[in-house]
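See below for the structure under consideration.
Excluded from the complex is one protein chain; the other protein chains are retained at their positions.
Take a look at chain A:
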């Protein structure tokens, strides 16, 4: 089945359907229309899949998707133009340019936590770059998946953009085909499988994975603003089920009590006395993840460290925002990506120690620092490798289309958003046009001493050598 899909898309691509900028603009315009006309349906699907509050659906998925479409529509004209670059004296006279061309037929495998955005955003990039696309939405967010399967054919060119729904079997089938690029959002285990499958066909991949995103909180901050930002970045992002949500906090032993108090107050303010009743919190996506999360705090030595929250409702699949303090570092909660509403706080002696702590773990997708201390900020930026970083706020950087969004190390490879999405699905073809004006006979055998001298000069960009070469030195006997 996957084979037939790829064959059809390849035929469409080879026929050149996806190349004209007008076609690409038409698809993107249709997508904007789809988002506007079907906003209620999209919100309803997200509500069904994740109990996602309407504000989050709007802020984090719908508006970002629309903005991404519009940004690409605007930028496409200049992105698709060849870029002239300086050629070298060595090849004078010549003109050189970089011509962006689509890779061909690409596969986009999406995730369940931002099922609308993480599907549509890469698709936008792939279309803008002129590719034919297969989107495989996550089966763990079934309402959104079937929404795509229903809606996309109504708005976009079906012969070039297709949705394939399904689980492991369908994904396996898709991964066996030959693609020109595979874009995967999800976890590292499947990321490895995707890359291994891609290796068979020498297919380049982009992997948007996760990690434990740390938040360092220094004592010199406007605490009441900082905790609001941390809280909305953690529990206001799908109740912690986001790849860039804060995973854990690091602060000094002396500051921790104040921080914990402040966090407790803000959780109460945002979500009330009984957060399980709040309409502003997403639920856990399914019982598998619910059980995974609750088992993280089952162990007494972890449960003992809960300082706030911890309530769960298994029927509703809800877990309340929960704070933990100084959980033993060898527990699952502290070693794996949490991806849920638990927020452990780690304490250190000096705030600078937090840098080494973060670096002792794998490189995260995002790292956050709350401080007014410029020196600490510089230390952080220079010495903490991460996909992206934000100082004095959380998660916002992904809304800026001028910043590349992607991981490094275990958090992934490749980046997108804005023009980076276009580049992700583009081959930058180098095109060199030479004339016959400058013929450097020094290049050719038989290699005499004179020739070698001129060649040296030419390669090192010497004008004199160029002039000599242009004048035809050394003269060849015909």
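The working rule: a residue touches a chain if its C-beta (ideal position, glycine included) is under 8 Å from a C-beta of that chain, and two chains touch if they have at least 3 such contacts; residues count from 1.
What we mean here is this: contacts and distances are computed from a predicted model.
Novice: With one chain of the assembly withheld, which option in "Fertilization-independent endosperm protein", "aldehyde dehydrogenase (NAD(+))", "UspA domain-containing protein" or "Gamma-tubulin complex component" matches that chain's UniProt protein name?
Specialist: Cross-referencing UniProt, the chain left out corresponds to "aldehyde dehydrogenase (NAD(+))".
Novice: Can you tell me which of A:8, A:280 or A:313 touches the chain that was removed from the display?
Specialist: Within the whole complex, the residue contacting the unshown chain is A:280.
Novice: Out of A:169, A:274 or A:330, which is the one that touches the chain we can't see?
Specialist: Final answer for the missing-chain contact: A:169.
Novice: Taking the full complex into account, find the residue in A:146, A:219, A:331 or A:377 that is in contact with the omitted chain.
Specialist: Of the listed residues, the one touching the omitted chain is A:377.
Novice: Touch as defined at the start, partner being the missing chain; which of A:77, A:288 or A:443 qualifies?
Specialist: Considering all chains, including the one not shown, the answer is A:443.
Novice: Tell me, which residues in chain A touch the chain that this view leaves out?
Specialist: 14, 16, 19, 53-55, 58-59, 63, 67, 85-88, 90-91, 94, 96, 98-99, 101, 103-104, 168-169, 172, 175-176, 180, 188-189, 191-193, 195-200, 202, 204, 207, 209, 221-222, 225-226, 228, 231-232, 236, 270-272, 278, 280, 372, 377, 381-383, 385-393, 396-397, 399-400, 402-405, 408-410, 412-415, 427-436, 439, 441, 443-447, 451-452, 455-456, 459-461, 476
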